[in-house]
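This part shows chain A:
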Amino acid sequence: MGANLEQVTTHEPGLALHVEDLTVTYGQAPVLWDIDVDVPPGVMAAVIGPNGAGKSTLLKSVLGLLRPVAGHVRFFGRPVKEMRRQIAYAPQRHSVDWDFPTTAVDVVEMGLYGEIGWFRRPGRDHRARAMAALNEVEMADLAHRQISELSGGQQQRVFIARSLVQDAPLMILDEPTAGVDITTEGIILDLLKRLRDRGKTLIVVHHDLTNVEAHFDWLIMVNVQVVAQGPLKSVFTEDNLRATYGRRLTP
Partner candidate 1 sequence: MSLLAELLGSRVVQLVVIGAALLGAISGVLGSFAVLRQQSLLGDTLSHAALPGVCLGFLIAGDRHLGLLLAGALVTGGLAAGTVLVITRCTRLKTDAALGIALSVYFAIGTVLLTVIQSRGDAGAAGLSTFLFGQAAAITRGDIQLMAVAGVLIAAVVLLLWKEFKLVTFDPESARAAGLPVMALQSALTLIVAVAVVVGLQLVGVILMVAMLIAPAAAARQWVGSLAGMVVLAGCLGALAGGSGALISATGRGLATGPVVVLLISAIVLVSLALAPGRGVIWRWRARRRLSRTLTRESRSSADLRRRHVPVRGLKR
Partner candidate 2 sequence: MTHSIAKLAATTSLAVGLTVSGGVAAQDQAPLQVLATVGMIGDVAQQVAGDCAEVDVLLGPGTDPHYYEATPRAVRALESAELIFYVHPALEERMARVLENFSRRIPTVSLVDATYDQGELLEEEPGVIDPHLWMDVARWSQIAPVIADAIAEQRPGCLDDLEANVVAYQAELSALHEWVEASIGSIPESQRMLVTAHDAFYYYGDAYNITASEAIEGISTEGEASIGDIRSVARFVVDNQVPAVFVETTINPRTIESMVAEANSMGHDVRIGGELYSDALGDADTAEGTYIGMIRSNTEQITHALGGTVAEWPSELEGWAQTWNK
């Protein structure tokens, strides 16, 4: 909420995300090698790269879900432990068993559990905020539907609503448009842009090169190492794409 943003702007805002020397391995194989990333606040950044390049790993490592071999991460100048409430995370859709007995609005409400704190129950205002978030992703009429009955696109929107409800200044989303139809993808990306216009910073792992230019303004190109990063206009070049994707440039 407003309180969060004030807290951040009191000190130097600095960079939304600052990563130094991040290295992550799986056994002996390097997944991310010597990564340096800087993301300024207020951008809608896309993380792109071939499959297995370490995009999801990058998100999970900076959030502390995976343990890196080396590296240094700061959000708005502070370590991740202090910034949990300022970061909203939406994992990949398949990381969850959607047969869980619960409704769409209930999942969105789960996004507020960190705020509610130990031993307290969600209240009516929490439910109202969850409904409002569902409204923003155009899912209000499906609020009480079992999540097992939702389509892939609807499930994706529920996850986005869940990260929305926290009203955090930084949102990190892992493939929010994977497996959805064009219309839904449009709805989602437009929503994200509106959030960016409201002052939020977004870091999104994105898989579709054909619409990156249309929606994102910042780019991080990853293939085990950072090939290039910066404002999309300057970074989205054929040379960089070739370096990132090797010979295979899938449209």
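Please note the rule applied: a residue touches a chain if its C-beta (ideal position, glycine included) is under 8 Å from a C-beta of that chain, and two chains touch if they have at least 3 such contacts; residues count from 1.
With respect to how the candidates were assembled, all candidates are chains of the complex that A comes from, given by their letters.
Note that this is a predicted model, so its numbers are computed, not measured.
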Contact partner of chain A within the complex, picked from 1 or 2: candidate 1
Can you name the residues of chain A that touch candidate 1 in the complex?
60, 63-65, 81, 84-85, 87, 89-91, 95-97, 99-103, 106-107, 110, 113-114, 116, 118-119, 121-122, 146, 148-151, 162
